[in-house]
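With one protein chain held back, the other chains of the complex are shown just where they sit.
Letters A and B mark the chains as written, and numbering starts fresh at 1 in each.
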Amino acid sequence: MSATGQASSIARRNVLVEALLTNRVALLSGILLLAIVLLAVFAPLITGDDAFLIRPRQRLRPPGEEFWFGTDALGRDVFALVLHGGRISLLVGLLAALAGAAVGTAIGLLTGYFRWLDPIVMRIMDGIMAIPGILFAVALVSLVGPSVVTIVAAITFSEIPRVTRLVRSVVLSVREESYVRAAEGLGIPPLLVLLRHILPSCIAPLIVQTTYMFAAAILAEAVLGFLGVGFPPDIPSWGNVLAEGRAVFQRAPWTIIAPGLFLAVTVMAVNLLGDGLRDRLDPRLSRAAKVSS
Amino acid sequence: MLRLIALRIAMAVPVMLVVATIVFLLLRLSPGDPALIIAGESAGPEALARIRSQMGLDQPLVVQYFTWLAAIARGDLGFSILSKVPVLSLIFDRLEPTLVLALSAILITVVIAVPLGAVAAWRHNSWIDRAVMMLSVVGFSVPAFVIGYILILLLSVKADLFPVQGYVSPFEDPLAALRHLALPSLTLALVFMALISRVTRSSLLEVLGEDFVRTARAKGNVERRVLWRHALPNAAVPIITVIGLGIALLISGVVVTESVFNLPGVGRLTIDAILARDYPVVQGLMLFFALIYVGVNLLIDIAYVIVDPRIRY
Partner (left out) sequence: MTTCEPILRIENLSVALPEGLDRSHAVRNVSFDVHRRQILCVVGESGSGKSVTAAAVMRLLPEKVLRISGGTIRLEGEDIAVASPERLCQLRGSRMAMIFQEPLTALNPVMRVGDQIAEVLQIHRPGTSAEQRQARVRELMADVQLPEPERLARAYPHQLSGGQRQRVMIAMALALEPALIIADEPTTALDVTTQAQILRLFRELLTKHDSGVLMITHDFGVVADVADHVVVMRQGDIVEHGAPEKVLKAPEHPYTRALIEAVPRFRYRSRPDAADTPVIAVEALSLTYRNTSFFGARRETRALDAVSFTLAAGETLGVVGESGSGKTSLAKTLLRFETPDSGRILFKGQDIAGLAGAALRDMRRHIQMVFQDPYKSLNPRRRIGQSLIEGPVQHGLSRGDAIARAEDLMELVGLRRDALDRFPHEFSGGQRQRICIARALAMEPAIIVADEAVSALDVSVQAQVLRLFEDLQRRIGFAMIFVTHDLRVASNICDRIAVMQRGRIVELGPAQRVFQEPEASYTRELLAAVPGLASERMIAD
C-alpha cells in the first residue's frame, strides 16, 4: 500500500510540475516568487544591518546610488527595510494560508460528510463571514498585542469559512459519486471513506485556494501594519514600513512606492501562480477543451 | 414572496447571533480591563470597583452576555466610553460619507466590470481576454492604500486635478463632492472590479459550454444575441452572489480608503474606536457592519427568485 501510495503522490507532484511548465505566465511567476523569497531569506547577508541603522543626517534621501530606494524618516535604508520586511510578511502569509487550509479542510470534510453537523457549522461560518475580516483582525491584534501568532491567528480566522465552504462543496458532490457509494457498500467506516475516497478530490482545489490565501494574507498583514496595529517598528514588515511612509509620503513618495511595489509584485506572482495551477488542476475549466464524438 | 422574505429573515437571526457572540467573546476574553481604560491609569481601587459594578463587569460572563444580548435586541448599543454619546447616533452621524463612497464604487464596478468580464468570456483566449484578466490580477494584488497614494501623488499633488484629501457632502456642493469622491471611489472600486469581472468571465465561460447555448445557435441567433439574451441571464446568479459576498471586501476597503483620503465615515470611526479601546463603539460597529452584510445577502437571496425561475424556497 505504501509503495503504491508513494507512486501516486509522485504522479501528483509531476502533475504540479507539469502544470507549471506548460503555463508560461505561471512559470515566470514561480521564478519571480522564488527570487523574492531568496532575497528576503538572505536579506541580512545582502544588506547587513542597514535596515536597523538610524542615520539622523540622512533622513528622507531620494533614491540614488547610495540608497537605491532612498531613506525613510529615520534615515534607514528603504531597500534594506523592504528586503527584511519580506521575511516577516512572507512568513505570516505562509503560516496563515497553511493554518487556514488545515482548519478549514478538517471542518469542511466533517460538515460535508456528516449532514447533521451542517446547519450548525454553516451558520457559524456565515457569522464569521459577516464580520469584516480586516476589522476583526485589527481589533484582535490591538487588544492582544502584535506577535506572529496573534497576527497569523487574526488573519486565519476570517479565511476559514472560505476553505470550509470549498471543501464542503467538493465533499457534497463527490459523496454522491458511485465509487463513494460503492466504498460505503463495502462496509468501509465513514472516516476511512472520507480520507481515502473524498479527501483526494479536495486536494487540487485546496492547493489553488491555499495559493490565493497566501496572497490575501500578505495583503492583510500590510493593511494591519498600515492601520497601525501591525508589528512594532523594530521588526520591519511590509505593513509597518508602509505605515511609516504615510506621514511623509508627499515629500518622500518612495517610502510608500518601493515597499508597495514589492508587495504588489509578490502578491501578483502568487495570484498568477494560483491561476496557472487552477487552469491545470481544475477539470471544470478545462471541460471546454474536451472533444466529444 | 412574503413567506420567502420571512423565511430568509428567520435564517438571518442565528447568523447575527453568531456574530454577536464572536464580537462579545473577542472583547471580553482579550487581556485588558475596560474599567481601567475608562477610569484612567491613576484611578483608585474604589473608583474602579464603582465603574465595574456600573457596567456590570463584576457579574459572571454568562450574565453579562445575556444582559448585553437583551440590550442589543432592544436596539440599545450603549454609550461611547470616550464621548459618552449613544453608539447608535455616533454611527448615524458618520454614515453619509461611507454610504456615498460605497454606492459610487458599486456603481463604477457594475457599469465597467460586468461588460469587461462578458467581453473577455466571449473572446476567450484573445488579447482582450488576457488584458482583462491581467487587469483583474493587478486589481487583486496592489493594496488599495498603495493605489490610493499613487493616485493622490499623480493626480492631486503633481497634476493638481483633484483635492488631496477630505470630504464634501454631495447634498451641499455636488460638484465639489464629485471632485472629492472621484479618487476614493476609484480606489475602492478597483478590488471589487477585479473580483466581478473575473466572476462574470468564468461563469459566462461555463454557461457558454451548456447545451442550450448550442440550441440558441442552432436557431440562427447571431453570436452577440447568444451572449446577451441567452448566456448572460443564466450567468446572473453566480455574479450577483459574488457581488453579495464582495460586500465584505467592500467594507474592509472602506476602512482603508477612508484612512487614506481622510474621510470622516464609519470606517475611520472604527479604527479610531479600536485604537482608543472604546469597547461599546467597536462592538456596535461590528454588529452594524455584519448587519449590512447579512441584509445585502438577504436582498440577493430574494433577487435569485426573480433572476432564476428554478429557485423556489
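Structure notes:
Convention: a residue touches a chain if its C-beta (ideal position, glycine included) is under 8 Å from a C-beta of that chain, and two chains touch if they have at least 3 such contacts.
Keep in mind that what you see is a predicted model, and the values were worked out from it rather than measured.
Here the missing chain is touched by one residue of B:F66, B:F92 or B:F212, and it is B:F212. For chain A, the residues touching the chain absent from view are 1, 4, 8, 177-189, 192, 196-197, 200-201, 289, 291-293. Taking the whole complex into account, chain B touches the unshown chain at residues 7, 10-11, 210-212, 214-223, 225, 230, 233-234, 307-310, 313.
In this section, only the chains that are shown with their structure count from here on.
Chain centres here are Cα means. That of chain A falls 22 Å from that of chain B.
Of all residues in chain A, those touching chain B in their complex are 123-124, 126-136, 138-140, 142-145, 215, 219, 222-223, 226-229, 242, 249-250, 253, 256-257, 260-261, 263-265, 267-268, 271-272, 275, 284-285, 287-288. Contacts from chain B toward chain A in the complex involve residues 14-19, 21-23, 26-27, 30-32, 124, 133, 137-138, 140-143, 145-146, 149-150, 153, 157, 164, 202, 205-206, 208-209, 245, 248, 251-252, 255-256, 259, 270-271, 274-275, 277, 282, 285-286, 289-290, 293-294.
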